[in-house]
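Encoded as C-alpha cells, here's the structure I'll be asking about.
Below is a slice of the complex: some chains, not all, each in place.
To keep things simple, chains are lettered A and B as they appear, and every chain counts its residues starting from 1.
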Amino acid sequence: MQVGMIGLGRMGANMVRRLMRAGHECVVYDVNSANVDALAGEGASGAASLQDLVAKLSKPAAVWMMLPAAITDQTLAALSDLLAPGDVIIDGGNSNYQDDIDRAARLSDKGLDYIDVGTSGGVWGLERGYCLMIGGPDEAVERLDPIFRSLAPGDGSPQAESLRTSELGYLHCGPSGSGHFVKMVHNGIEYGMMAAYAEGLNLLKAANTGKQARSVDAETSPLQHPQYYQFDIDVGEVAEVWRHGSVVSSWLLDLLAQSLKQDPSLEGFSGRVSDSGEGRWMLKAGIDTGVPLPVLSSALFQRFSSQGHERYSNQVLSALRAAFGGHAEKKTGEKH
Amino acid sequence: MQVGMIGLGRMGANMVRRLMRAGHECVVYDVNSANVDALAGEGASGAASLQDLVAKLSKPAAVWMMLPAAITDQTLAALSDLLAPGDVIIDGGNSNYQDDIDRAARLSDKGLDYIDVGTSGGVWGLERGYCLMIGGPDEAVERLDPIFRSLAPGDGSPQAESLRTSELGYLHCGPSGSGHFVKMVHNGIEYGMMAAYAEGLNLLKAANTGKQARSVDAETSPLQHPQYYQFDIDVGEVAEVWRHGSVVSSWLLDLLAQSLKQDPSLEGFSGRVSDSGEGRWMLKAGIDTGVPLPVLSSALFQRFSSQGHERYSNQVLSALRAAFGGHAEKKTGEKH
C-alpha cells in the first residue's frame, strides 16, 4: 500500500527502504532535500514540501512521521491542517506517551486518526526488521496492517500467516499512547539490562585489585583478603563465552562482545552516558502508579552521575566529614 | 576420554548424558543408587562408592563433582584421600570462588590438580549445551579440553575447529577460582536482568491504575492525572513482541514469554523469591574492591524483602510517622 514518510534520518530512511523492498509505495519528505533525492534515486516518490507530500497521497492518506521529538509537535500541527477526515498520522519517533494521548484527542476533533508506534531496532532494523509497539484506534491500526507487517522482522517461515502478530514482531497494544507507553517501558528495561552488564564487567575488571598497591591511611578502607583478588580476566572473552548457552545471553550481549573485540579497553569512550528521555518518563510513571523501580532508577542515576550531576552532593559529604571527624579529602587521582 | 561424575541430580545426570552422546566414557556415582542405576542403564559405568569410582578410573584420573554446595567440602576431602598425584578434581557446582582458591592450595600440596567450572544452562543444558567458565592450572585444563568441548554448546558448523573456545561456549578464565568468580558475576548480572524485566512488567500491569477507585485521605498520595493510566496491557503479548527485533530480546525473555503464555496472571506464584548465594558473594566482592553495584544490590534486596526481611524496618517507619505527625497506618489490604 501507499504511505508518506516525513523525516528521512537514519531511522526514517531505512524504514522507507524496508517498505519499498516489500513492494509498498513511499512518498517521502525531509527538510534536507538531499535526503529526499537519495531515496527518490532508490525508487521513492520525492516531495518538495508537506503540501506536496499530502497532494501526492491518495485518500485516505497515511503519513508516518519519523522526527526528533523537538519538532514533532510543530510538524503535526502543520500536517493536520493539510489532511482531511479519515486520514491517519503515525508518530514512529520517541514521543512521550502522554503527549500522544493529548494529540489523539485534538486530532480526533478534526476527524483524523492518530497512531503512535514505538519502534525498536536502531541501526540494525533495515536488515533485522523493526519491533513495533502500536497504540491507536482499532480500525486505523487494522488498515495499516500491511505496513506494520512489512516493517516488522516477521518469521520467514511458510506458516507465518498463521502466527499472531506479536510472533512476527508487531503488536497493537491498545488505544492511543499505549504504543509509546510500551516502548517507554522497553527502553527502561534496556537501561536496567545495560547497567547489569556494565556492573558485572566492572567487577570482572576489578578482579585484580589485590595486585595493586594500596595506600595505608585512615582515609582508605583496607582490602582484607588481597589473595582473593588476583585475577586478570579477559572481559571480552567472557562476554563472548556467555553468548553461548548461558542464562544471560541476549542481543545486547552480542553487541557488547563485538564492541569488546574491537577495543577491549574501551578507552575510546570517556564514560559520559547520555539519556534520551524514556527512562525519565518511565520513572515518573512508576512514581505516579506507586510501582517501585529500584533497578531503573539506579541505572538512570548512574547516567546522571556520569554527566557530572552528583558533584555538589559529594562536596556536601566531604564538608560533613571534615566537620565532625576532621577528615581531609584525598586528592583526586589517588586510586584508593 | 574417560571421566568420573559424582552427583547425579538434574544437572549431573544430564551432563553425563551429553558426554556419552559425544562418545566419552563416564563412571558415575551418587549417594542415591537409583540415580546410578538409571545412568548405568543408559550406558554409563556405575560405581557403588567413591572408592569404587576411583578404582574404575584409569590414571591420571579426572573426577567431576556436581554436588550441592553444602556437601562439596566433605566429598572433596574423602576424594582427595583416594586419588593420587597427577589426578584432577573438577568442581562444577556453585561453590564460592574463595573456597576454590583455598582448596586448590590444599590439594596442590598433595599433587592433585583442582579445576573450578562455573556451569550455566540449567534444565536446558542437555540439548542446548552448557556454558562453561573454567578456572585452574593450564596443563590440567588443557588435558580436559575434549570434555569441556563436548559439554559446551559448540557451533555445529564445519569451521568449528578454527574458532576460539569462547565462541564454542567454554573459556579458561584464569587460575583456580576464576571460573566460579566469572560464574558468580554471571549470576549477578542475571539477577539484574531479571529484576529489570520484572520492574518493567510490573509497570505495564499498573498501566490501568487510573481506572481504579482510590481512597481520598491524607494517607493516600493522589494520582494527579488518571487519564494517563487507562491502559489494559496484555503483558504476555508484549513479552512476545519484544522477542522479535527489539533491543531487549534475550534468552530470559524467551522463557518469560513462554511462562506468561501458560499463565498470564502468574497467580500460581506467591512472589517469595529465593536467592542461592552467588548474588550475595558478588555484592561482597564489589564491597571489597570498591565497585559500585547498585543494580545488583537492588535486585538482591528486593528478594530479601520478598522473603519478609523488611518488616521491622517498615514498622520503625510507621512508628516514626505516628510520633511526629500523628499518622495512623492504613490497614493492610487497602490498596492505595
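One rule holds for everything that comes next: contacts are C-beta pairs under 8 Å (C-beta built on N, C-alpha and C of every residue); 3 or more make two chains touch, one makes a residue touch a chain.
Remember, it's a predicted structure, so these values are computed and weren't measured experimentally.
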{"item": "Number of identical chains forming the whole complex, with 2 shown", "value": "4"}
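In this text, only the chains that are shown with their structure count from here on.
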{"item": "Centre-to-centre distance between chain B and chain A (centres being mean Cα positions), rounded to whole Å", "value": "29"}
{"item": "Chain B-facing residues of chain A, complex", "value": "97-98, 101, 120-122, 125, 128-133, 152-153, 164-171, 173-175, 177-178, 181-182, 185-193, 195-197, 199-200, 202-204, 206-207, 209, 221, 223-225, 227-234, 237-238, 240-242, 244-253, 282, 285-286, 288-296, 298-299, 301-302, 336"}
